[in-house]
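Right, subunit A next:
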Amino acid sequence: MLLLIAGALAVLSVRNLFVATMLLGIVSFTMALIFISLDAVDVAFTEAAVGAGISTVLYIGTLALVGSQEREKSKFAPGPLAVCLAVGAVLYYATYEMPRYGQPDNPVHTHVAPRYIEDSPTEIGVPNMVTSVLASYRGYDTFGETTVIFTAGIGVLLILRQRRRRKKEVTTEDPPLRDGKGGSISGLGSAHDLVPHVISKLLVPFIFVFALYVQFHGDYGPGGGFQAGVIFAAGIILYALVFGLDFARAVVNEKAILFLISAGVLLYGGVGVVSMLLGGNFLDYNVLSSDPVAGQHLGILLVELGVGITVTAAMLAIFYAFVGRPELLIETSTNAEQPGKERN
Partner candidate 1 sequence: MMFTLETHVLLSLIIPLLGAIGIALTSSVPNIRETVTLVTSVLLCLNVFSLLPGIMNGAEPAVLLAEIVPDIGLALKVEPLGMTFAAVASSLWIINSIYSIGYMRGNNEPRQTGFYICFAIAIAATMGVAFSGNLLTLFVFYEVLTLSTYPLVTHKKNADALKGGRIYLGILIGTSIGLFLPAIIWTWTLAGTVNFVKGGILEGHASAGVTGVLLFLFMYGIGKAALMPIHRWLPAAMVAPTPVSALLHAVAVVKAGVFAVLKVVIYIFGIDFLTTTGAAEWLTWVAAYTLIAASVVALTKDNLKARLAYSTISQLAYVVLGASMATSMAVAGGALQIVMHAFGKITLFFCAGAIYTAVHKTEISDMRGLGRQMPVTFIAFLIGSLSIIGLPPLGGSWSKFYLMLGAAEADEIYLMIVLLVSSLLNIAYLLPIVARGFFYPPLGQSDEPVPVGYEKSDFSWRNIQEAPLFCVLPPVLTALACVVLFFLADPIVRLIEPILTP
Partner candidate 2 sequence: MSFGFFNYWIFIILLMIGLYTVMSRSNLVKKMIGLSLFQISVFLFYISMGKIDGGTAPIVVETGADGMAPVYSNPLPHVLILTAIVVGIATTALGLSLVVRIRETFGTIDEDEILEMEDKD
């Protein structure tokens, strides 16, 4: 716990952004461990994959593009500090009448939640309650969540696929690509290192298998579409890092990715629509099969698949967009008349 605070303070004070990013990753990872101790295995899984994994990759990808040194300036900001202290004080004030931590008779545990704990195994037939709540009781939230990822994917594509109008600066901005410590990841691959090549070749299939396991085993253990998607994406990203972006593109090209992002959302929504057509409410899986429990099973399976597809594709899209950015710039500067035809 104290490690968290130490980590956070370090993040605040460190001036090198690369280090800060790493520290953030550590904080996330510690957080994941704490989540496990708090019985939140699913969340821990996700936090580890996302907070410590994907987001770190994204940060590094960004730093590679923008440079990693914060400007030398130590400033003390009394205004923000006062605001923070005020916010903290309000919360601290609030804690005094909060229900005691971990007590079974807290309102959180007595209202609503018992239903999930007691009835979900019979109503849904899925042992992992988190999955059943996620995909069924609050399935719509998860649909929203998938949409959020979809939105992020679209948004990143919109923003990073824009070509700049001012072309003259392009050449001067290339150097930062190699300045930062993460320079080597910028899509070109570590062409001469045999060891990583072999190891990753060995690893990638296992990662995919593991991802599939997580995907379809989410009903029983921790995991599910989201985590699986992240892992799947991580596999491809690893591949891209080692062999270069072009190879990865050969495996999954960007058009396919865009298609997949959409397909995932549509699959999820489609399940909902089908359930509507079958006379139930939106996302009412009971009607999907003659047996409600089997229907729930089927529904959750499909929905999780949809989540998995969208997450994988969106993560890849974001990754490609970041890593592919420099190419795009060079492309634009040399080929301004036909802005990147092949990429569309």
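The rule is simple: a residue touches a chain if its C-beta (ideal position, glycine included) is under 8 Å from a C-beta of that chain, and two chains touch if they have at least 3 such contacts; residues count from 1.
With respect to how the candidates were assembled, all candidates are chains of the complex that A comes from, given by their letters.
Keep in mind it's a predicted model, so treat the numbers as computed, not measured.
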Numbered candidate touching subunit A, per complex, among 1 or 2 = 2
Given the complex with candidate 2, which residues does subunit A contribute to the contact?
-> 1, 4-5, 8-9, 11-12, 17, 20-21, 24, 27-28, 31, 34-35, 38-43, 46-47, 50-51, 54-55, 58-59, 61-63, 65-67, 70-71, 73, 75-77, 79-81, 83-85, 87-88, 91-92, 95, 98-104, 106, 108-109, 112-113, 116-117, 121, 127-130, 133-134, 138, 141-142, 144-145, 148-149, 151-152, 155-156, 159-160, 162, 164, 166, 169, 173, 176, 220-222, 226, 311, 318, 321-322, 325, 329
